[in-house]
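As structure tokens, the structure follows; a few thoughts come after it.
Missing here: one protein chain of the complex. Every other protein chain is in place.
Our next item is chain A:
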Amino acid sequence: MSIVPKETIEVIAQSIGITNLSPEAALMLAPDVEYRVREIMQEAIKCMRHSKRTTLTASDVDGALNLRNLEPIYGFASGGPIRFRKAIGHRDLFYTDDREVDFKDVIEAPLPKAPLDTDIVCHWLAIEGVQPAIPENAPLEVIRAPAENQIYQQKDGPLIDIRLPVKHVLSKELQLYFQKIAELTMSKSNPSLFKEALVSLASDSGLHPLVPYFTNFVADEVSRGLNDFLLLSNLMHVVRSLLQNPHIHIEPYLHQLMPSVVTCLVSRKLGNRFADNHWELRDFTANLVALICKRFGNTYITLQSRLTKTLVNALLDPKKALTQHYGAIQGLAALGHNVVRLLVLPNLEPYLSLLEPELDAEKQKNQMKSYEAWRVYGALLRAAGLCIHDRLKIFPYLPSPSPSFLNKGKGKIISTEPNKRKLSVDSSSAMQVDKPMGDDNPPQNSVQPSSSGQASDGNAPESRNAKEKEGSKGRAITMKAILDQVWKNDLDSGRLLVKLHQLYGDRILPFIPSTEMSLFL
């Protein structure tokens, strides 16, 4: 019958004070009600069309009612379309969210900001038939072979799919832009200008035609300039900016970009000078890789698995250099805690046993080698620590000090050690453990820490030293208590923690959230 059920008519009748409506009358009325509603909607759609809109608003319905000499429905005079909510438990029942507002609140509320006044801006949509690539225009489409070619080929050669070379016209302006950016990336002399260029790369629309050129440029320069640290760093910044640009559709060029990025992460040697801080570059690239995985992981399902495979292989190959191991660990760590838990932690024990001789200052005479080993050790510690930190966070009944680890400020942990060491965990570098240098400067720390990364490096051996020296008994008892507690909480992560503690000793402690720590103390 009619889409308006009889019951609706009865309800409406009751609401306007007609109580004795017979069911037959309701049944008769229902089709007419439907017809009238449709009639009103037809007129409302006309009003909408003449208002040059494609969304129907309450004002259109009012206009339609006006056309039929009916009173408009009051109370829906909002500018935009009305938001309907679904009634819980009913499939087809909707209502408008109409909350009661206290009059006092309305009066006392500060005046809203005056809406901006209407204005006109003008731009060139096209100049002699060509759309200029300016921010006002929609970004150009992805360049692909025109459809006619394919149709044409299907006609005469059904089996052979020959793609005609696509003619790609690049405007003079874009060519100049590309040259300028390439120059800046290569020259390394004007960092402030380069920064501006990066901002432009990250925000300008209309750069899309240049993307293939940029990916090519990056790939070429990375393979050519592995010795040039600054160049590599600049190139990675360029890649990052391109990824950030919302107007660029970079997906089709990802396969060209990935090898160079991974190279910058796990290459044996980046830069040729001692002073080159290739660790920082590796960290930066690790974040870049994580960013790519996060953005395109959904569209390329194999992307992450292939990447982790490469990295794990690099990590587990004892022939590879320690720098490569470091890059692999950082890359895996950036991909998230689950990756670390599943891929790094199982290999932790054998790997650490391999690393052990390198770490020992007496056995390893080459200072450079030992430094690298500590670096790797620090990265591993950080990865495992962050992972365990994340695990511990899951416990529901432990009051967590901060909702997410990233927002965590400097959580101060006061340990029971006699000299009251203050360990603070910084969120950004996460491994940067600042502490007042005690009286015992370890012999390994001859390499002066110059950057934040190196500070952490200096710290790692020191705390190890400290452990060897101090290792007080009372503390061990506390530790045991904690571990027992954790064991009870979660068998799995408890075991993990125990294992980690066996491997790392106290150094894992800064990663255990402070409240949990203080709770047990």
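Throughout what follows, contacts are C-beta pairs under 8 Å (C-beta built on N, C-alpha and C of every residue); 3 or more make two chains touch, one makes a residue touch a chain; residues count from 1.
The rule is short, and it goes like this: contacts and distances are computed from a predicted model.
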> UniProt protein name for the omitted subunit, picking from "Checkpoint protein", "Trafficking protein particle complex subunit", "Glutamyl-tRNA(Gln) amidotransferase subunit A, mitochondrial" or "Transcription initiation factor TFIID subunit 5"?
Replying inline: "Transcription initiation factor TFIID subunit 5"
> Considering the whole complex, which of A:Gly89, A:Pro115 or A:Pro246 touches the chain not shown?
Replying inline: A:Pro115
> Which listed residue, A:Gly17, A:Gly129 or A:Pro246, touches the chain dropped from view?
Replying inline: A:Gly129
>> To test your reading of the contact rule: which positions on chain A touch the chain that is missing from view?
In response: 1-2, 31-32, 34-35, 37-39, 42, 46-47, 49-54, 57, 59, 63, 66-67, 79-80, 115-131, 136-138, 148
